[in-house]
Structure formats: C-alpha cells, structure tokens
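Shown below is the structure under consideration.
One chain of protein is taken out of this complex; the other chains stay put.
Let's turn to subunit A:
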Amino acid sequence: MSTEALTLTDVTVDLGRQRILDGIRLDVAPGSFTCLLGPSGCGKTTLLRAIAGFTPLRGGEIRLGSRTLTHLPPEKRETAMVFQSYALWPHMSVAENLGYPLKLRGVARAERARKVAKTLERLELAGFEERAVTELSGGQRQRIALGRALIIDPPLLLLDEPLSNLDAAIRRSLRSELRRLQKSLGITTIMVTHDQEEALQMADQIVLMRSGKMVQVAAPQALYEQPADLGAARFLGVDNTVTRHAQDPVVASQAVTFGFRTRDARINEPVRPAALTRKGRVIECVYTGDGYHVSIDTVDAELFATSATSVAPGTFAVLQVPESALIPFGPDDRHLPPLDRHEDIA
C-alpha cells in the first residue's frame, strides 16, 4: 500500500469563459481524510475532477507524492474516484465491474477472482459475484463502487458525495463504516460533501469553499468554533447574528457583530452574568423533539433560540447566550482571532 500526500498549488480552472476555481492551494497529508465542503455550485466537484484529470487546468500544479499529475491523462493518474451516480457499468456483472481495473493491469484471471471475492467479503457482499449491477440496492451499489475504486490499492481516493443518494439511516451507518475502512487502509482520501454534519464527523481536515475560492482550511472543531467569516459561519449553522451593544460581554475589542447558534441561545431562563441578552416578541414556537424552536422579533433582527417549555406567540421573552458561545466578527465580517480575545480579557 502506497499512501501519498497530495499538493495543490494555485489550481485554477476555467470552463467556458467562466472562472470556476481560483487559486486553490492545499496540502493533504498522507493517509488523512479531507472533506471539500461548500454550497451548491461552489466548485467542489470541479476540483475533484481536476485532481482526477477530467477537467484541464488553466494554471497551477497538482502533485501526488513525488509525481506531477498536472499534464497526465486520467488513466495514468492512478487516482480512484467514486462517482456520485456510482457509474457501475450495466453490461458487466458485479465481479466484472470489480475486476475490470485489475484486468486493465494485466492481473491473471484466477488472481482477479480471488481479489474480487476478498473485496466482496470486506464489503459484506460475499457471493454477489454473478449479480447484475442493476439488481443491487442503492447502498449495495455504493459499496461496489467503493470496492471497485479500492481494489487496485490506489494512492488517492476521491469521493464525490458518495452518500448523498442514500437515505438517512444507511447514510449514518455507512459514514462510520467508510471512515473505519479508510483508516484501516490508511489511504489518502478527499471527499466532496455539502452536508456539514457529514464533514464534521468524518474529516481530519475540512476545506470550506465558496464560489471557486477556498475560504478556510481547518480541523472540524476549529472550523466549527471559529469560522473564518460571517458567510462561513452561516454555512456552518450559525443562524443568528446581532450587532454588538455597549452592555454586551466583551469578547473581542473590535467585535462589531456576534454570531451564535440557535441551540446555544436559551429563552426565559434566569439571566447569568456575562451573557448576551436580547428582548423581543415571540413570533413562532415549534416543537422539534428535544425542545422548542422559538423565533423572536427583536429591534435589530429576527433571532432563533431553544426552549425547554412551550412559549406562547405574541408574548415578550428574554433570549440569552453565554459568552463562550458567542463568535465575534470584525467590521469586515471576518472572524476575530482568539489572540485578540486574550488581549482583551487580560
């Protein structure tokens, strides 16, 4: 098994007359799991396709280990891609699908059959060799597609929203299964997703993208707690922003705006010291399973909070957010670094 590092230097892609990717720089450590996260149309698939060799670069360089991939055709790159639609070949059986990459590498028939059987066993699909791929369920197809990619021990695995066609329960179980498999193989993996929960759960490193640019590259926790700017924060579930008032806790001296997540904001609880508070009228109160989701109309904006008990719409309520849950942003909407906070507190 040869797992390798991937390095992207100023990768730029134009499609038609449009710039789709703009100066992407990224280092992916060998054996790590990187997620490309971002809203629809931000260029995640394009970046993955550029790495696999299906989209020509306008500029920049792609290196895998010691090799430069930039000018190689896709069949010479030895990357293994799993397509969003799985792209299993309908005229081949399961065994033929899995064995095809081996056949291309001149592996003898008996050896091929052995490897296919082993792979099927690992995917918990033992005995499926002669099935037609059209007779498989979505989850089974997904596994076969993954198996087909992994069967050649590739140095790099590329996954384009591999779980998005599956229903929620299978998705959750496949998530951890996929991650376990990746760890046990130690294969460098890049996965595209637009599901932040999936990215946070699975990745060692998340690349947040927006309209063809990289916004932030960070570990899941850092990304979640310190999104680079307001846009990134909104994408990561920071639904509420308030302009800072004089009596608000001093989280960062230059903070103009605070962001916070709905689940960190509470309604009608005894106000603690050093908490941000806002008063407003309740517009809506919806039961969500583990509490109520409350919308409040304050002078500035509409805010969302959670409550353990139901609140009648039309009544006035006090919303409070503990200081630790506030994410400070400067005048340019950029996140204020933690260093700034320490200075303030000192």
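Throughout what follows, a residue touches a chain if its C-beta (ideal position, glycine included) is under 8 Å from a C-beta of that chain, and two chains touch if they have at least 3 such contacts; residues count from 1.
FYI, contacts and distances are computed from a predicted model.
Student: Among "Helicase Helix-turn-helix domain-containing protein", "Sugar ABC transporter permease", "Phosphoribosyl 1,2-cyclic phosphodiesterase" or "Aminomethyltransferase family protein", find the name that the UniProt record gives to the complex chain excluded from display.
Tutor: For the chain not displayed, UniProt's protein name is "Sugar ABC transporter permease".
Student: Give the residue, chosen from A:I20, A:L57, A:A80 or A:I206, that touches the chain omitted from the document.
Tutor: The missing chain is touched by A:A80.
Student: Using the touch rule from the top, list residues of subunit A that touch the missing partner.
Tutor: For subunit A, the residues touching the absent chain are 52-54, 73-81, 83, 85, 87-91, 100-101, 104-105, 132, 134, 148, 152.
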